[in-house]
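== chain A ==
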Amino acid sequence: AQDEIIYGVVLVGPRNDRGWSQSHFEAGQYVEANNENATMLFFESLNEADTPEATLMDVVTEMVDSGAEVIFTTSASFEQDTNGVAEAFPEVVFINITGSNVLHGDAPFNVGNFNTLMEVPRLLAGCSAALASETGKIGYLGALIDPETRRLAASSYLGARHCWNTYRADMGMDLEFTVTWIGFWFHIPGFTLDPTEVANEFFDNGADVVISGIDTTEAIQVAGRRASEGSRTFAIPYGNAGGCDEAPEACLGVAYYNWGPAYLDVVNSAQDGSWEQSWDWLALDWMDINNPDTSTAGYLRGTGMPEEIAANLDEFQGALADYMSAQDMGVESIYLWEGPLNLQDGTELAAEGEAVPLLDIWFSPQLLEGMIGASE
Partner candidate 1 sequence: MDIELRNIHKRFGTVHANNDISVVFPAGRITGILGENGAGKSTLMKILSGYQPADTGDILVDGNASRFSSPEDAIQEGIGMLQQDPLDVGAFTTLENFVYGRPERVLPDWQAARKDLEEASAHLGFDLEAETPVERMSIALRQQLEIVRLLALGVKALILDEPTTGISAEQKQTLFAALQQLAHRDGVIILLVSHKLEDVITLCDKVVVLRDGRRIGEEDMPAPGETDPVTLEKIKSQLVHLMFGQELGPHVRLEVPLDKVVLQLENLNLRDRRLQIENLNLSLRQGEVVGLAGLDNSGQGLTMRAICGLESVSSGRVLLEGEDMTNRSYRSFLHRGVVFGAAGRLEEGLIAGLTLTEHMALVRSGRAVLDWPALESYTSESLKHYDVRGEAEDRIEQLSGGNQQRVLMALLPANPQLLILEQPTRGLDVESARWIWQQLLERREGGTAILFSSAELDELVAYSDRILVFHAGRVHEVSDVASTTIDELGYLIGGEFKQV
Partner candidate 2 sequence: MNVEFLNTLASVVANATPLVIASIGETITERAGVINLSLNGSLIVTAMAGFIAARVISFGVDVDAIDMIASAEAGLIGGVVVAMLVGALVALIIALSSIELRLDQVTVGFILTLLMADLAQFLGQEYTRIPGPVVPKWPVPLLQDLPLLGPVFFQQNVLVYLSYVLVIGLWFWLFRTRPGMAHRAIGERPEAAYARGTNVNRLRYVYVVLGGALVGVAGGAYSLHFKPGLSNPPAMQGDGWIALAIVIFGGWHPFRVVVGAWLFAALRAVSSDIQKNGLAVLGQTIEFNFVLLNGLPWLMLIVTLLLVSSGAIERLLLLLPGPVQRRMRSVLRSDPPRAIGTTFEVD
């Protein structure tokens, strides 16, 4: 018999964007489903363009007014404002995803950050791309350039390179991994490149798999359309478990977030007053990476994935899990963020055999050597 709790979720995009914002909205719903005393408030599309009249402060004020005790501000673009708001409402718990203020130590006591090891699903995404590709050309649809987007692109590349060299040696050619940045997290017509057209170009220029690194689903749309027209094209959407739905037959898989469990922890701990500030890089469930109750990110294989590659993907996933879970599952263990690794300009990131420290990954200064595309 615990007392009621109201929590707010502030989304930067529409709740049905099939990507980033939707995954947070669903996390909110997950809490409601697993804690009968919890009720969600939410506010979608809080950005200067869609809602010029409202700031985070306005929205939070309204939410607190309606009784919210925990508020999730679900975009790095809320990172700064969250601090200010948190000072104004010290009695409320704020979680900013995916900020790092807490890490830097310049966040008020009632602010927490968390992020998840999306890098791992990305490795899997990259691997399946390499396994499925017949042309050896993979396109990566990048958002804007910052450390987060760089490390996600780099992870995809590492996965792809590994599986290409390990399982596709017979192709007898080098993998071509190209990154095109559109300029923002989603398509702002006229201000950014049009992801639809960028994806089309990848395919026009011989790529047969496009990995999406943006909040929205243009890549899978285009792949699906081309597939329906008879060409062999795949995409790997990003962010939301439902990412494949727009074109299942062309979907190799989706690297998605599953914030629900983390949200639930926060709400519960706030409810019983046990919440404490922290900066968490949330773990995945290595035994069952797609477990909705235990794994905070996952890689869901798409119906479009050719089954012949499944075996290789399993093997790679197993080896990865073996390393990450730090317990022996009787398979060789692989960790791809491991030397020898060079940055795009050739400077060494990690020497032979040594692993790249998490924080160096977090603050990736450049793309990696071997990737085609701008680093800034």
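Here is the rule we use: a contact is a pair of C-beta atoms (placed from the backbone, for glycine too) under 8 Å apart; a residue touches a chain by one contact, two chains touch by 3 or more; residues count from 1.
The candidates were selected such that all candidates are chains of the complex that A comes from, given by their letters.
If you're wondering where the values come from, they're calculated on a predicted model, not measured in any experiment.
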Options 1 or 2 - which one, within this complex, touches chain A: 2
Candidate 2 touches which residues of chain A in the complex? 13-14, 16-18, 45, 49-50, 178, 180-181, 183, 187-194, 196-198, 200-201, 203-206, 216-218, 221, 224-225, 228-230, 245-247, 372-374
